[in-house]
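Dumping the structure here so I can ask a few things about it.
The complex is shown incomplete by one protein chain, all other protein chains being positioned as in the whole.
We call the chains A, B and C, going by the order they appear; numbering starts again at 1 in every chain.
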Amino acid sequence: MAVRAAVAGASGYAGGELLRLLLGHPDVEIGTLTGHSNAGQRLGALQPHLVPLADRVLEPTAAEALAGHDVVFLALPHGQSAAVAEELGPDVLVVDMGADFRLQDAADWEKFYGTPHAGTWPYGLPELPGARAALEGSKRIAVPGCYPTAVSLALAPAYAAGLAEPEAVIVAATGTSGAGKALKPHLLGSEVMGSVSPYGVGGVHRHTPEMSQNLSAAAGEPVTVSFTPTLAPMPRGILATCSAKAAQGATAESVRAAYEKACADEPFVHLLPEGQWPATASVYGSNAVQIQVVLDETAGRVIAISAIDNLTKGTAGGAVQSMNIALGLPEETALPATGVAP
Amino acid sequence: MAVRAAVAGASGYAGGELLRLLLGHPDVEIGTLTGHSNAGQRLGALQPHLVPLADRVLEPTAAEALAGHDVVFLALPHGQSAAVAEELGPDVLVVDMGADFRLQDAADWEKFYGTPHAGTWPYGLPELPGARAALEGSKRIAVPGCYPTAVSLALAPAYAAGLAEPEAVIVAATGTSGAGKALKPHLLGSEVMGSVSPYGVGGVHRHTPEMSQNLSAAAGEPVTVSFTPTLAPMPRGILATCSAKAAQGATAESVRAAYEKACADEPFVHLLPEGQWPATASVYGSNAVQIQVVLDETAGRVIAISAIDNLTKGTAGGAVQSMNIALGLPEETALPATGVAP
Amino acid sequence: MAVRAAVAGASGYAGGELLRLLLGHPDVEIGTLTGHSNAGQRLGALQPHLVPLADRVLEPTAAEALAGHDVVFLALPHGQSAAVAEELGPDVLVVDMGADFRLQDAADWEKFYGTPHAGTWPYGLPELPGARAALEGSKRIAVPGCYPTAVSLALAPAYAAGLAEPEAVIVAATGTSGAGKALKPHLLGSEVMGSVSPYGVGGVHRHTPEMSQNLSAAAGEPVTVSFTPTLAPMPRGILATCSAKAAQGATAESVRAAYEKACADEPFVHLLPEGQWPATASVYGSNAVQIQVVLDETAGRVIAISAIDNLTKGTAGGAVQSMNIALGLPEETALPATGVAP
Partner (left out) sequence: MAVRAAVAGASGYAGGELLRLLLGHPDVEIGTLTGHSNAGQRLGALQPHLVPLADRVLEPTAAEALAGHDVVFLALPHGQSAAVAEELGPDVLVVDMGADFRLQDAADWEKFYGTPHAGTWPYGLPELPGARAALEGSKRIAVPGCYPTAVSLALAPAYAAGLAEPEAVIVAATGTSGAGKALKPHLLGSEVMGSVSPYGVGGVHRHTPEMSQNLSAAAGEPVTVSFTPTLAPMPRGILATCSAKAAQGATAESVRAAYEKACADEPFVHLLPEGQWPATASVYGSNAVQIQVVLDETAGRVIAISAIDNLTKGTAGGAVQSMNIALGLPEETALPATGVAP
């Protein structure tokens, strides 16, 4: 089987990571690559680490350029994916790495994104209950946000087992690639090295309703989320420190058991041995997720912490994993299980 | 006035930062410097940035070496300060940069440190209610922990104004110097660069009861603290993200007003203009504290975030500030008001 | 004495570092601050570490705004300083932190900068032979480039003593602040963290003729320079690794002796004890220069290595040091002698 894949938005960090993974995919042939302001340039000048694709030239992003492929990955500004998907037709697998089709609640979408809601596609986080089945054979995939990936995998087991109260408090650290390649002063190396700083504080970050949606589904009741993202001096990685008041009757044993069960059959989600904590370096460049959980009996809270690579499991790896499921390929194909460390 | 100061533990990071500040203090003359395993070495080999002291040689830490000074700073392993202070006598100002005399509750001390409680000294965080008065003329000062400094300054205003419920949730990122110069594998540069990782999770970090003590005093009722520290890839800095459920009736305006009032007369604590957030880089090498606060109305929480330099305001700067007060010197003497950025 | 100083270009890294130093200068009062694209903004939004100046507002850069001061510091794009200096008149001390007046050879200027040569001002590297005398009482100062500062201090002693052949080979690493706040893709944090890369290779970097000028003056004959700058993942600092073939008869002892003599009376230049090597961290935020030298007898080369902070001794500290000399103030005023480490 040879799957022909196109990538719209190949010059950005998500597109670059996707191409790194697809280069190692035995069933995928890399087709058209497109860009916006970078159209016409050699990929080697934009993504010098992608050696085998150095001589490829970016085409302008347009449905004609993307037609004729089996899979089309979209890394476009929000609000643009629906029109492209429409033109590609129902038989092409469209994997949207943007936010357009993640949220089920139109009001949430409009409040946080300010444009009309385009709809909801099968959600590309196979580890959530029911998600894998919805992806099988699907022609549309909404790849989750990087923070919601880390947070949902960390807290869903507690909510699914009824061990946590429905008010989650989350503080996450992200590497700078999460902010993309946009030229903004606060993203300069001189500014980020040696500094940790918060942004989007107080309930305004766009990933907040997506987390709430996932955790509410796991809990079977609405879960409110207090989310504070912080920018850390590293290129990649998310560490999500998540907590909630422990439900009445929760014990250290019941918490541990719930997580062991939730992670048991997942190829990429690893509950660490007790006493060992996640580190973003351990999952650098890999699709792995490290999780640890503990019950703080004095404070009465469940503390669950996860580490992912925001570009791999948090974006491009999640996209490939979901594509594999949709196409009926082995789920782990082309996805690194080991991090690049130190 | 010439105050003669000795430093026990001059080869570590806290001792080095203290010496950097004391070198700029117009009223202080630097006397004996001691070390433990490094006794006999030139300071220039251990702290090459302290150029004017390069030829000083460390003496072994012993009361005789420390005698004959007006002020003695102690940066010793916990449990050792009481005996040294005893030998120095009641007329010498002893500034303990360790934990021995911070906690008021003997049971807390014994639970977290495992040795008998030595007592409680005036607490060197002048910004807390009543603290400045207790420091004036005192001959004993317990310098606060770095995390409790950041957290107490961030949350005490909300508790003092009755705006937050007594269950605080805190996630903090620290630079690696907070862990000292101990040779531990996880502190190697190869391990920490590119990585954020938690440690001491679930209520076991020793700074937890100190935070609880300070916030409870501000609230006038017991405040429980859920505290998760994380190690970030930078040499210095603490960013503390602190939150608690908003008390009934709290509004964005009342929260802002409480913080404006609390910070108004403090020389080192700066409430940022609305919309601007703290960054550890902004306070690098300085005694300044940046604070911002917001009410997340959807999640119903007050979010207060502070940034300090863990070695300056969090340790050595706090020590000098308190010494200045104890000696009747202008409080800001020798304390940098501006960070070294970028 | 109260010297009133204006700063043109206060929003950049050089301007920010200058203001950090001037805030600690007992004889200077900070007057007008100007910017170009940032005119009208609060300095607190642009330079959040400069707490005491947070409420200052930038004016547009124009001679009228800069008039009425005793000293005017210029951090302008090259080619603009001459006109401003002209308008300010001969009685104002003008300190040019740009390149306009550094080079003596008009052909060199035109080859490397592409505009007509504006002239040559007294060169603000007091440690070079004759430079201090030329600065005393001067009303014009050309602040050296950051690389030429590091390289000239490292190699001039060898050339002045006739110990090196006139072909220098220099490889230097710089922190990212050396490239300024310009929004360029290769300066994003995601790109620079974890990466060392060269630029301006092969004799094309603009600081090359300035190094050659300084080393030739020391040698008394033309010295060619092969210079390769590299960008390192740190905000500040230059490490310059400089070498040249040893002259006939040079010995380890004669090399050491030449450097001891050259550094003996310099307040900021420190020849390290044998066996200890410079590190940029040791001079972080300080005006100090660390130097070490060795004779590699197998390769037949003198290797001299220096470390400076590119923003302090390499730019703003050098500017203040030269201003102090020009105004007859103690040379070390307001210049940190100790680095901020770790």
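Here is the rule we go by: a residue touches a chain if its C-beta (ideal position, glycine included) is under 8 Å from a C-beta of that chain, and two chains touch if they have at least 3 such contacts.
The structure presented is a predicted model; accordingly, all values stated were derived computationally and were not measured.
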item: Which residue of C:57, C:133 or C:201 touches the chain not shown here; value: C:201
item: Touch criterion as defined above, residue of A:98, A:203, A:285 or A:314 at the omitted chain; value: A:285
item: Option from C:11, C:81 or C:243 whose C-beta touches the chain left out; value: C:243
item: From A:11, A:81, A:177 or A:241, residue that would touch the chain that is not displayed; value: A:177
item: Positions on chain A where the hidden chain makes contact; value: 13, 16, 20, 23, 44-45, 47-52, 54, 176-177, 193-194, 235-236, 270, 272-273, 276, 279, 281-286, 288, 290, 337-342
item: Contact footprint on chain B, counting only the chain that is left out; value: 13, 175-177, 179, 181, 183-185, 187-194, 233-235
item: Missing-partner contacts on chain C, residue numbers; value: 167, 169, 171, 173, 188, 190-191, 193-199, 201-203, 224-226, 228, 230, 232-237, 239, 241, 243, 277-282, 284, 292, 294-301, 303, 305, 307, 342
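The rule is simple: only the chains that are shown with their structure count from here on.
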item: Proportion of interface numbers common to chain A and chain B (over half same, under half different); value: same
item: Distance-to-centre winner among chains (Cα means, whole assembly as reference); value: B
item: Separation of mean Cα positions, chain C and chain A [Å, integer]; value: 45
item: Approximate Å spacing (C-alpha centroids) for the pair chain A, chain B; value: 37
item: Set of chain B residues in contact with two or more other chains; value: 193-194, 235-236, 279, 281-282, 284, 342
